[in-house]
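Structure record follows, encoded as structure tokens.
The complex appears here without one of its protein chains, the remainder shown in place.
Chains: A and B, in written order; residue numbering restarts at 1 for each.
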Amino acid sequence: MKKMRAATAVAAGLLALSAGAVSAEKLTIGLASEPTAMDPHFHNLGPNNALTLHIFDRLVDQDERQRLMPGLAVSWEAVDDLTWEFKLREGVKFHDGSDFTADDVVCTIERAPNVPNSPSSFGTYLKGKTVEKIDDYTVHFKTAEPYPLMANDISTIRIISDETGCGATTEEFNSGTAAIGTGPFKFVSYTPGESIVVERNADYWGEAPVWSEVEFRPISSGPSRVAALLAGDVDMIAAVPTTDIATLEGKDEVQLSQGVSNRVIYLHMDQFRENSPFVKAMDGGDIKNPLMDVRVRKAISMAINRDAIVERVMEGVALPAGQLLPEGFFGVSDNLDVVAYDPEGAKALLAEAGYAEGFQMTIHGPNDRYINDARIAEAVAQMLTRVGIKTAVETMPRSVYFGRASRGADGDLPEFSFILVGWGAGSGEASSPLKSLIHTFDSDKGFGSSNRGRHSDPETDALIEEALRTVDDAKRQDLLAAATERAIDNAAIIPTHFQVNTWAAKAGLKYVARTDEYTLATGVVKE
Amino acid sequence: MTVFIIRRLLQALLVVVLMSVIVFFGVNIVGDPVYMLVSPDADQDDIAAAIARLGLDRPIWEQYLLFLKGALQGDLGNSFIFGEPALQLIMHHMPATMELAFTALMLAIVIGIPLGLYAGLYSESPLSKGIMAGSILGFSLPTFWVGLMLIMLFAVELGWVPATGRGDTATFLGIQSSLFTPDGLSHIFLPALNLALLKISLAIRLTRAGVREALGQDYVKYARAKGLTTRRIIFVHVMKNIMIPVVTVMGLEFGSLIGFSVVTETIFAWPGMGKLLIDAILQLDRPVVVAYLMIIVLFFIVINLIVDILYSLLDPRVRLQDQGA
Partner (left out) sequence: MTNTATPVELKVETPFQRFRAEFFESKIATAALGIFCIIVLLAVLAPWITPQNPYDLAQVDVLDGRLPPGSEAFPGYIMWLGSDGAGRDLYSAILYGLRISLTVGLASGVIALLIGMVIGLVAAYAGGRVEALIMRIVDLQLSFPASLVALMLVAALGKGVDKIILALVVAQWAYYARTVRATALVERNKEYVEAAQCLGISRFRIVFRHILPNCMAPLIVVGTVQTASAISLEATLSFLGVGLPQTEPSLGVLIANGFEYMLSGRYWISVFPGLALLLTVVSINLVGDHLRDVLNPRLKK
């Protein structure tokens, strides 16, 4: 990987617009989901990760398109196949005035995977890695195998202070005594369910934030969030419901910001059971699982009118998807187009596969996880029903759905035959969906953990595994693209669309939309 | 009286234990919290580790015994999601819900009973018919729908009060509440009204029904015959009789207010325990769900007890006793 040079404030400069005069201004933001802790290592969850970024920094930052940027590390490079060297930024101070050094990095890396009661540990990103202090401003990360995604993984970890943070409990972070980072804002208060307040860190090493104080308020109901913005309770809201976007566009007092996310919505099909539980013949009898036939899977893809989903269900706020990540991300293929809507072709292909009479099945999906998820499932069912696959719809809360979809059947196998799911590539590149969704389910290697259709193709697996060993960026890009092409050609999964996220702010403010769906006060700029 | 209360408390204890079994097992058959908690990036090992860390790999009866052991020491378990003790989390959220439910109940009584009294006394007047028609609307419309309409009208269109959230709090007589600040009152008005609508209708109907029934009874006729003023008949004799069903139902309704606060708190982003509960249910934060329900059970047992005692004070014919029990 090419050596990344320090360009102070490049990262921050992209986010916070040049705010010449530092003013005393308060910003109130309505969030859709509540962060559950101030401890940056407690729960690996979008809202938490976004919130803790205000108080803490990471060695490697991600910009609004998840490209890696220097953070507390000014540069990083692989010094040999198994060692990555990170050079740390000098002169950075924690909110309590202490200096940031390699000791803070070492203790952070030790603490992050081992937080008691953590429901979702950051150990996922630190597995097989050891950290070593070389001098005060140099650390080495070592692995047993060549590992190209070191900087991506390290970019998930927020750095806490050796003195105040590493020995602290999650409660101490929540109460504020340990919530001391190097970030652009300082902790002020955390009232669960009600509000989180942070104030400007005037001594921030990067661009000082525009806002003197920021309050985050969780407002989970979509219409209420919009109403709160319109009533002036909050200055900006995240996750504007698609149904309200057209109305808000017509209002002068509101300014919308939109950006495609790293999240693809896709269909997964049972490809491992001869007799799939929710697939039946037209007369209700058992049939050999048609979803195992690649022609049937392709026919399903052709039967889906992605433009209709985008235009009618998503009200134009989504992008039709032909692969696992939108263009512009690392590892996407240039050769893949969105599968064209072709119901006649789908019928012909089904007939060719021996299903001229069609069959029936059930699509299962969550109803509170993705934007308009239940309505998408219903639209897909309508479209499949039109080409002869009589499709029933069953949607359920995600709390019930994901458990059943992952291991609801006997032997901890996936329960459903045909499901609607989404995947956000946290690492911001294509290996994330490839290794979790496409690669053969393999507990030993830790691959395919979300492969709920149990698609399995040795050749694709080989491409993915090779990519994950290849440190050379150009070669890895080609391998990931090739794996994606093969997976799509096999209809391992059927992508329908990429989510587009919308933020709304009162006039005069604009949010720099992010692919990682984070809502950051540093991204709110005045116009 | 004392014997009665002690006996009721002992029975209550039994109820609580029984309830803990039902609730614990009930909650634990729903869904699979692990997939709600782990990051999608987690591999199979991470998932197994998370299952073990949360104690979900143990058989359910063992989990229950552990829960019971903790409960006896006042520990109802840690929230999966917040990592804090569930009890503490609920206690944090409780004041907001209590002040909301209390305000709603007060609104229901202050608005509902006089209107009901009027509608009962002058049942043929157009105003009474209007009141009754309004009361029917009150419980015919779904709470969530009315809530949004209230926000649209009072907060967005008219801009009189804020749309969401809880206002500043102040401490008065040792109680910290948003009821003591103007900002707090302006925040609580809409959600309390939304929550109260159903109960206002109920109070109107109960009071009216009671008044109409009482007016036909002999004691009212006697009172009239004795030459008592209408005012005295209504406010002393009639009111005393109709208060029994009203007190009973309103007492019971306080719980339903807390139950319905789930919806109101969701719409108004009110940081109470109803919101905490629905989030816990949707995210399968089992310890919080169990702790919440246990607290509610306790709470209700106390309310029922108070209602029964009030009963006896209001109607001497109802004796406080459990014959033979």
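As a working rule, a contact is a pair of C-beta atoms (placed from the backbone, for glycine too) under 8 Å apart; a residue touches a chain by one contact, two chains touch by 3 or more.
From a predicted model like this one, the values you see are computed outputs, not experimental measurements.
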Note to self: Tell me which of B:A86, B:L179, B:L202 or B:V288 is the one touching the absent chain.
What the structure shows: B:L202
Checklist line | Selected from B:L215, B:M239 or B:I309 as touching the chain missing from the view | finding: B:L215
Next item on the list: Taking the full complex into account, find the residue in B:G74, B:P142 or B:G174 that is in contact with the omitted chain.
Entry: B:P142
Margin query: Which candidate, B:A96, B:I258 or B:L276, sits in contact with the chain we can't see?
Written below: B:I258
Next item on the list: Considering the whole complex rather than only what is displayed, give the residues of chain A touching the chain that is not shown.
Entry: 222-223, 226-227, 241, 243-244, 246-247, 308-309, 312-313, 367-368, 374-375, 377-379, 381-383, 385-386, 390-397, 399-400
Checklist line | Touching residues (missing chain, whole complex) on chain B | finding: 11, 14-15, 18-19, 26-27, 29-31, 122-124, 132, 136-137, 139-145, 148-149, 152, 198, 202, 205-206, 209, 212-213, 215-217, 244-245, 248-249, 252, 255-260, 262-263, 266, 277-278, 281-282, 293, 296-297, 299-301, 304, 315, 317-318, 322-325
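Quick note on the criterion: only the chains that are shown with their structure count from here on.
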Next item on the list: Go ahead and note the Å separation of the Cα centroids belonging to chain A and chain B.
Entry: 38
Checklist line | Contacting residues of chain A [partner chain B, same complex] | finding: 30, 34, 36-37, 39, 42-45, 116-121, 123-125, 127, 170-171, 174, 191-195, 217-221, 223-225, 227-228, 230-233, 368, 397-400, 402-408, 423-424, 426-427, 432, 436, 443, 446-447, 449-450
Margin query: Help me check something: in the complex, which residues belonging to chain B touch chain A?
Written below: 30-47, 49-50, 53-54, 78, 80-84, 89, 92-93, 96, 148, 151-152, 155-156, 159, 162-166, 266-269, 271-272, 275-276, 279, 281-284
